[in-house]
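For this view, one protein chain was removed and the others were kept in their places.
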Amino acid sequence: MQLDIASFILRKLFRLVLLLIAVAIFSFVLISFSPIDPIDAYVGADMLQISPEQREIIAQRWGLDQPMMTRFVLWLRQLASGNLGMSMIFNQPVSAVIGSRFQTSLQMLAIAWFLSGALGLAMGVLAGARAGSWLDRAIRFYAYTLASSPTFWVALLLLIVFSVSLKVTPICCATPPGVLARDVTFWQRLHHLILPAATLSIIGVANIALHTRQKLIEVLNSDYVLFARAQGESLVGVIRHHGLRNIILPALTLQFASLSELFGGSVLAEQVFSYPGLGKATVEAALRSDVPLLVGIVFFSALFVYTGNTIADLTYQIVDPRIRVGRSA
Amino acid sequence: MAAPSLPRRTSIRFNRRQITLWSIAFCTFFLTAIVLSNWFMGDTGLDPALTQRNQPPSLTHPFGTDWLGRDMLTRSLHGMSLSVRIGLLAASFSAVIGTGLGLAAGTLGGKVDAVITWIIDVFFSLPHLVLLIMIAFAVGGGTKGVIIAVALTHWTSLARIIRAETLQVNSSDYVQLSHKLGRSPFWIARHHMLPHVTPQLLVGLILLFPHAILHEAALSFIGIGLSPHTPAIGIILAESMRNLSTGYWWVGVLPGLLLLLAVKAFDTLGENVRALIDPKTSQG
Partner (left out) sequence: MNGFNITYIMKLSLKTASCAAGILLAIAACAPSTSEQASQQNNASAPQQGGSSEQIVLALSNSEFDDGFDPTLGWGRYGSPLFQSTLLRRNSELGFENDLATNYSVSADGKVWTVTIRNDARFSDGTPVTAEDVAFTFNKAGESGGKTDVTVLQAAIATSPTTVELRLKQPQSTFINRLATLGIVPKHAHNANYGRNPIGSGPYKLVQWDEGQQLIAEVNPDYYGDVPQIQRLVFLLVEEDAAFAAAKAGQAQVASVPQTLAVQSIDNMKLYDVKSVDNRGIMFPFVPDTGKTTPDGAAIGNDVTADLAIRQAINYGIDRKALVDGILEGYGSPAYGPVTGLPWEQKDADIEDGQIDRAKQILAEGGWSDKNNDGVVEKNGQPAEFTILYKAGDSIRQALALSVAEQIKPLGIRANVEGKSWDEIEPRMHSNVVVFGWGSQDPTEVYNLYHSKSAQGDFNNAGYYADSKIDNMLDLAVGAPTQEEAIAFWKAAQWDGQSGFTTKGDAAWAWLVNLDHTYFVNTCLDIGTPQVEPHGHGWPITANIAEWKWTCN
């Protein structure tokens, strides 16, 4: 038994290392294809005031004048000593950039993740149970509308309605403007979390709701449900005893799949609410060819996603006995 | 006293099958009309006319005009036509890749499953916006770049779902039977798995479609996709965002409704086609 667990963990770790290596190489390769000139991106609007000599100095400072292979090797060497490198955009160690931004956005993302999962499941079940009814139509309409709306739109709309017209939520940022960090209360932070988390939840719900609904409709059409109904089981009972177990699978899959959306996907909401998290940093890194920062974020995201997927896989085995049995067959 | 008569049928009632068929026909017609509207509408409404900017809907401009004075109805229809084509292509490719890999992973199991799951993990780990941008860059941008980039980045979710479904069905009796009777994995995938996963596939496809359109807009604003003044529904919606603060609602709401209608049409089409094909529902 212990050998099993040990070998399981070893196998998983081995695959994780493989994954990280592949991801790092992938990132470097992708960036080398990118036509973006990082010096132009760094200098920005002052392009006409920077002489070619100055550009040379900038290139040297960040090692931009070397070919990609050399930079990759240098980066590996740095990594071996535990250093993720220096971000060109923020002039800070990559680990500091990721650390501070992750702290800021962790709460927002976690809330959005849980909420969209819970709400999505609930809505999917309701819609599936009452397929064809007005409730189902309403939920589907809501889901499709959201799937078709740009995130920016929803965010801005919420900002205008709740922060400007109704004045119940703040305009921006993670903390009240002008208040020193040590004076910020827990409730104030929560207050500032509402709109960004709501925006992300609202949009994330659509996917889960629709897939869950589909699965539930299927389940409700199956033979065993027919049998249960024939025996007098109510709809509620059917859902409780047969439905939920069977729809848990796509719902779980989606939940953990949406983890990867957290990185980069939240950038639009972050922009509107000035809630700078990893999303904005990721897109900036990509658009301004900040290689160390991009690879650092990708590493971090890989770790997260891998853990999530492993948990999902394990959960499949727990939730569905057929998979457990089927594997050994 | 007159004899009681049977209740008169006051309206023509269709049975479910007829309703399904009519829905399919109507949706197909609607969608084709949108895609072809490009060629019927002409180009005149697309030129800027600064003096006519920001006009609300009226008889001459049923959808109003935008910030450059262009007719919104012409733009929206052109936009839908282009976006439906791009979105459909991208979503279909993505769905095909996702289904193919998901089925393979679930049916073949073992090493194939491990490799495919690993590939899925790699794609998942890379933040998908970044991957999108990078791939579009690498392929050279434009419409082609958008379609390829969206297709290559959005199959992962669907693949995982389909893999999970396939794993579930794998252990069922009829699949085991087929296996024992000597059917190849491809046969099993095609005859047992595929019909089973079709509903989830359709849902995924229909959700991918507007998602692809919105990504196409994002790429265009960065400069990699289409020119941002190309009439494309995603771009129009994104541009209209600026007008939320100014109150020119028609620039965003009306094209948005058009997109919603198209998505709904696809959804209805999908549901009805599946209802016809899926034996569980086609026999009431």
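As written, the chain order gives the labels A and B, with residue 1 at the start of each chain.
We adopt the following convention: a contact is a pair of C-beta atoms (placed from the backbone, for glycine too) under 8 Å apart; a residue touches a chain by one contact, two chains touch by 3 or more.
Just so it is clear, the model here is predicted, and its values are computed rather than measured.
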(message) Just to verify: which one of A:Val43, A:Ala228 or A:Val319 makes contact with the chain not shown?
(response) A:Val43
(request) Please pick, from B:Leu68, B:Ile119, B:Leu260 or B:Val273, the residue that touches the omitted chain in the full complex. (result) B:Leu68
(message) Under the stated touch rule, tell me which residues of chain A contact the chain that is not displayed.
(response) 34-37, 40, 42-54, 57-62, 89-92, 100-101, 103-104, 106-107, 110-111, 114-115, 118-119, 121-122, 125-126, 129-130, 156, 159-160, 163-164, 167, 170-186, 188-190, 193, 234-236, 239-240, 271-276, 280, 284
(request) Identify the residues of chain B touching the omitted chain, counting contacts across the whole complex. (result) 47-51, 53, 67-69, 137, 141, 220-224, 227-229, 239, 241-242, 244-246
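Here, only the chains that are shown with their structure count from here on.
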(request) Averaged over CA atoms, how far is the centre of chain A from the centre of chain B? Could you give it in whole Å? (result) 22
(message) Which residues of chain B touch chain A once you look at their complex with the stated criterion?
(response) 114, 117-118, 120-122, 124-131, 133-135, 137-138, 156-157, 160-161, 164-165, 167-168, 170-172, 176, 199-200, 203-204, 207, 210-211, 213-214, 217, 222, 234, 237-238, 240-241, 244-245, 252, 256, 259-260, 263-264, 267, 280-281
(request) State the interface residues of chain A toward chain B in the complex, per the touch definition above. (result) 15, 18-19, 22-23, 26-27, 30-31, 33-36, 140-141, 144-145, 147-150, 152-153, 156-157, 160, 206-207, 210-211, 214-215, 217-218, 221-222, 249-250, 253-254, 257, 259-261, 263-265, 267, 279, 282-283, 285-287, 294, 297-298, 301-302, 305-306, 309, 313, 316, 320, 322-323, 325-326, 329
